[in-house]
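Encoded as structure tokens, the structure appears first; notes follow it.
Here the complex is missing one protein chain, while the rest keep their positions.
The block that comes next holds subunit A.
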């Protein structure tokens, strides 16, 4: 240790002294260098600078004296100073600035108001979005799409079918042949071009005038013709029309004959047309004696011979027209097998443009026609039966009229026979029209049929004492514990009179119908309570307790429930409109939040056809609905 102390190194000693000397001068903590812009200076990074007095070379810091000295340099400054003094004397001192919290509060309020206003811009857009029938996400962007499909070239490598290839090859071959054979050098493209050119070519002035004249003439002719036709239609003379028709017929016949020679196909069509008119006439029942004309004539027919002749003629025409149908009817009845080709003919409807062609092509594969034959058979049979029945009824009615008084006296006997017939008469009004049976079935009849119990005895009882029982049923108080004797005198005693009384009594007991006592009311033993028993508990399950949100009135809600949406009940277009979902999103597409472009964008162009249709529906304002 002592050795070390004694040991003296001048170099090191000098260094040490230097270090001690410069102890206050060196700045150990570096001044912060900023590489980022900062709004606020950090207090920890403010470093006290080393005093400049120590370092002679460094520039002296600016002191207060330096600033004041500058003011003395010119007279202007002193003048300004004086002015300032005078102002300070005359003018008021500004108020102290607000406390920081108060100032901040004001700033915040202003900022918030600005934001509120800014957010208010979105109101309309949001309201529209909320009320939209269908919202489609992602919202369509601002990007403009230009349809370039018109400029697109078709693909060179298009796959052609074998047929197309064959046709093309044939075409080519044909063209080559024509070239070789007749020196045909027409270029098809050129031809098409020419055609287009001709079409586009403008007419000369004269041509235009000529054309216009021609058109005017045609128009005039047309109007003349139509006027004439109208006049002729107004003519009331029967004779005139008859003659005209005949003339027309003759003309047509002539035309037809001519056609047959020249154009058999057209002739066939004409024939079809004739057939059609015939059938139409047939169907219209024009030549019956049921029209007003015929009825009027019928009145005069008694006295006028000509009129009678006219009527007979008319009927003859009708017979002639309807003849064909009756023939087929008779055929149906007699032979079943011949029906098959006939049915096919029926299937071939000359007026259905769609089946026309098919019918000619159709081969013989009749199937299920026999069913139709059966069906027709059934109707003819039924008609016949009805006719018979009608006659029978007429007889019965005659009998009834005679025996009315008798009936009243003895109810039991004759009614059993007459009843069914009478019932039927009540049941349906039967009209015979054109060989068809038309029944007006009243709904009450159905009910009656339903109500009828199986037991014959009860049925009979009800028929006989119907009025009495009904009267009783209506007053349920009387019906309490009612006993109905269903046994009839003579009923069951088929072997004749003289059956022992016991047996009869036993039987009568068996046939004694005891009606059940009416059910006691639920509120019977409850004093002032009234329970509505007619209200169904089943219905209660389905009753909505309150009107759901978007609806305001019960009527509206009920109407909405009543309107069906299914495609079984509404047309397909309506179905699509009614079932369009409220929100549509697409799979795999990011839905961006709303952008500001939404504020200035015009209404979305509706791409979907259903959306367009929905938009086209006029919206009824609620006020109009009420009124």
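In this text, a residue touches a chain if its C-beta (ideal position, glycine included) is under 8 Å from a C-beta of that chain, and two chains touch if they have at least 3 such contacts; residues count from 1.
We take it that contacts and distances are computed from a predicted model.
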Practice problem: Report the protein name recorded by UniProt for the chain absent from the figure; options are "DDB1- and CUL4-associated factor 13", "Ubiquitin-like modifier HUB1", "Glutaminyl-tRNA synthase (Glutamine-hydrolyzing) protein" or "AP complex subunit sigma". | Solution: "DDB1- and CUL4-associated factor 13"
Quiz item: Thinking of the whole complex, not just what is shown, which of A:67, A:231, A:497 or A:543 touches the missing chain?
Solution: A:543
Quiz item: Which residue among A:108, A:196, A:241 or A:254 touches the omitted chain?
Solution: A:108
Practice problem: Check each of A:79, A:244, A:280 or A:536 against the chain that is not shown and name the one that touches it. | Solution: A:280
Practice problem: Looking beyond the chains shown, say which of A:33, A:73 or A:116 touches the absent one. | Solution: A:116
Quiz prompt | Interface with the undisplayed chain - residues on subunit A | solution = 36-39, 104-105, 107-109, 111-112, 114-116, 118-120, 122, 126, 129, 135, 137, 280, 283-286, 349, 351-355, 358, 541-546, 548, 560-562, 564-571, 575-576, 578-581, 583, 585-596
